[in-house]
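Following: one structure in structure tokens, then a few remarks.
One protein chain omitted, others in place.
Order of writing sets the chain letters: A and B. Residues in each chain are counted from 1.
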Amino acid sequence: MSSEHSDYIVRFEEVQKSYDGVQLVVKNLNLDVSRGEFLTMLGPSGSGKTTCLMMLAGFETATHGEIYLDDVPINNVPPHKRGIGMVFQNYALFPHMTVAENLAFPLEVRNLGKSEIEAKVQRALDMVRLSEFGNRRPAQLSGGQQQRVAVARSLVFEPDLVLMDEPLGALDKNLREEMQYEIKHIHENLGVSMVYVTHDQSEALTMSNRIAVFDDGIIQQLSTPDDLYERPMNAFVASFIGENNKLNGRVVESNGELCTVEVDGAPIKALSVNHGGVGQGTTLSLRPERVTVGVEDDGSFPNVFSAKTEEIIYLGDHVRTRFSVCGHDDFIVKMPNAAGHIVLNEGESIKVGWHAEDCRALDA
Amino acid sequence: MKSLLNTTSIVAAGVLAVGLAASQPALAETDLVVVSWGGAYSASQQKAYHDPYMAANPGIKILNDDSASEGLSKLRAMDEAGNVTWDLVDMVASDAIIACDEGLVLEIDPDTDLAAAPDGTPASEDFFEGMLSPGGSNCFIPQIVYSTTFGYRTDKFEGGGPTSINDVFDLEKFPGKRSLEKKPIGNLEWALIADGVDPSQVYEVLSTPEGVDQAFAKLDTIKDSVVWWTKGAQPTQLLADGEVSIASAYNGRLFSAIEEEKQPIGMMWDWQVFDIDGWVIPAGGKNIDEVKKFVKYATDTQRLADQAKYISYGPTRHSSAPLVSTHADLGIEMAPHMPTDPENAKTTLLFNYEWWADHRAELDERFQAWLAN
Partner (left out) sequence: MASVTAAPEVMVTADGTPLKVSLHRALRRNKIRAFLLVLPLLAFLGFTFLWPIGVMMFRSVENSLVSTVMYRTVPLLAQWDETTGDLPDEAVFEALVQDVTEGFKNRTIGKVGTRLNYEEPGMSSIFRTSPKKFKKITEGPYKEKVIEAHKGWGDVDKWRLIKREGRPFTSSYYLAAIDRKLDNLGSITSQPAERQIYVKLFIRTLWMSALITGLCLLLGFPISFLLATLPTKTSNLLMILVLLPFWTSLLVRTTSWIAILQQHGVINDILVAIGLVSDDARLGMIHNQIGTVVAMTHILLPFMVLPLYSVMKTIPPSYMRAARSLGANPALAFWRVYMPQTVPGIGAGGILVFIIAIGYYITPALVGGTKGTLISNFIDYHMRVSLNWGLAAALGIILLGLILFLYIIYDRVVGIDNMKLG
């Protein structure tokens, strides 16, 4: 038991949440967050991820179940006694206070000494490279600077856990990427645990140790970023994370790890992941970059099909081509713009092939 | 609630009246705007003067305007703006003196502008002495003699109501709230008389600073029990609502509260203050000839006697006095309800216009200061 104490900073245990007593927004959530971990809750809007974060912060109460912080149940602990840092969607920097006063606020309410407050505020400003901006009002800062102040404020009182609710949503693309790395570095340097909510999958993949993919109030999959991308466990995760070719068919044969799926009359060899057995419908998931174009039917690929080129989009580093394959005309293949790659014309037919391991048979 | 309803209905009626007056199409050839005090008083004028005159002169339409309480200041404003829209204004004598001094109203010649008595006595001799030229001015056309006197709740005092002015100032023998007019006029005189000053010396005493101090000191003794009124209809309403036990009021208003509305109110005539009310003709009016004809008619002997059928104010002509008869609706003899009736007029104070015209500004201000402190 004592080892568990140090392992998990947050535990959700059978947590349910309903606002109206009719519908469950969060359905039976079980989730552990390890100490020092960067865990992202990813999902479309309305999936219940923000509700989970708010329950953890203490602004919503769980309808059922228990949330533990450091193994202490916190359902009845008010937000200000939880000691959790939080960054809000629109930063929620207090407009009537300067940047330094914003940072000093959590320290003042903890009755720290004046000199100690000053030192900590300065350190926090240094950390986010805003040492010169202490006397400015939030409105006088750019979006990225405000974001950094918000992060600094959530960390200045040295919490063990920091929550972030779509903190980069209001920034433009370049700034967002820059901030992603900055937050990631802060996380690595301070060793603080972070729970991060976003609907942007690339942000989640960039920053997280683990990602919990939410949909319909349920965690669909909880894995590391590469696991999630490479090995999605269901059709939702497969389509939500990264680009994905979906082929709908029926399982005709299941043989241990592999299975055969009939798609538009053609048998496709696939990896059995999450299908209902022989005779049941399934969705085949195949990443566009795992398809090889211009193959020979010589047995090097178990799946080789004829494909008609429908559309070609030149994207510099790679060429994105849309084919008609097995009755699906939205079959995308990404071909690296490498030396000696095949040049296609629209309307041209060619053979494409892929490995059974790259084609995952998921739920229908 | 009663006073609320009353106030709102008065306001509503006022709005309606103004609206009517403004929107009245010029059916008749000449509209005469006559400004008076509203209520029972205007009604008595309507019945005694306006209705018969309009019946006899189809070309004339008389419109009532109830803003007599602001008569002097509005006249001044009209004079400044150079647009006098009033034709005839009802005023108390002291205001008429000022209006006359400032040239706001026309001087009149009683013998040509006013009708002689039926026996041929010229108007200048038929009207009571001095009333045609209060304070030496010659603009005032007297109409009625009225008095400000006291009414009391007959159900509040077990041993009988107050009988003298001293009782009004005696809170121990006659407990309860008083209502007095929010003016120094009248109240200062009463205070001095109640304080033992010889009534004939009142104005001489008031002319000295010590006399004024004495009057205010006497008023101080009841100040906390006084509800001050500003409109003639208020004191009888306050009495009817039981908010006060004793109130000073115009005798005509008390008459209608007692005789017409049958309120449990009694009259106390001791040291009633006589005053006269009459008409002035604004200088710069647009129908001066027409209005002079109307005034000549409305102040003749019979008309002045007729008004007393509707309200208990006395006519200002010697020749009218014998013609005063019974109330038009109630049928009661009006003479005993007149302030001039010998039974009522045992002790009277004649209001000194001239003295007040000189001291009004000063004492009003002092009175206001005294109220606010």
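Here is the rule we use: contacts are C-beta pairs under 8 Å (C-beta built on N, C-alpha and C of every residue); 3 or more make two chains touch, one makes a residue touch a chain.
What you see is a predicted model, and the numbers here were worked out from it, not measured in a lab.
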item: Residue among B:Lys47, B:Lys61, B:Arg76 or B:Lys296 that touches the chain left out of view; value: B:Arg76
item: Touching residue (missing chain; options B:Glu102, B:Asp155, B:Asp198 or B:Glu261); value: B:Glu102
item: Touching the absent chain when the full complex is considered, from A:Ser34, A:Gln89 or A:Thr224; value: A:Gln89
item: Which residue of B:Gly135, B:Gly314 or B:Pro339 touches the chain not shown here; value: B:Gly135
item: For chain B, the residues touching the chain missing from this view; value: 1, 3-4, 7-8, 11, 70, 72-73, 76, 97-98, 100-103, 135-137, 177, 213, 216, 227-228, 241-243, 283, 354, 357-359, 361-362, 364-366, 368-373
item: Footprint left on chain A by the chain that the document does not show; value: 57-59, 78-86, 88-90, 92-96, 105-106, 109-110, 153-154, 157, 163
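Going forward, only the chains that are shown with their structure count from here on.
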item: Rounded Å distance between chain A and chain B, as computed from the means of their C-alpha atoms; value: 91
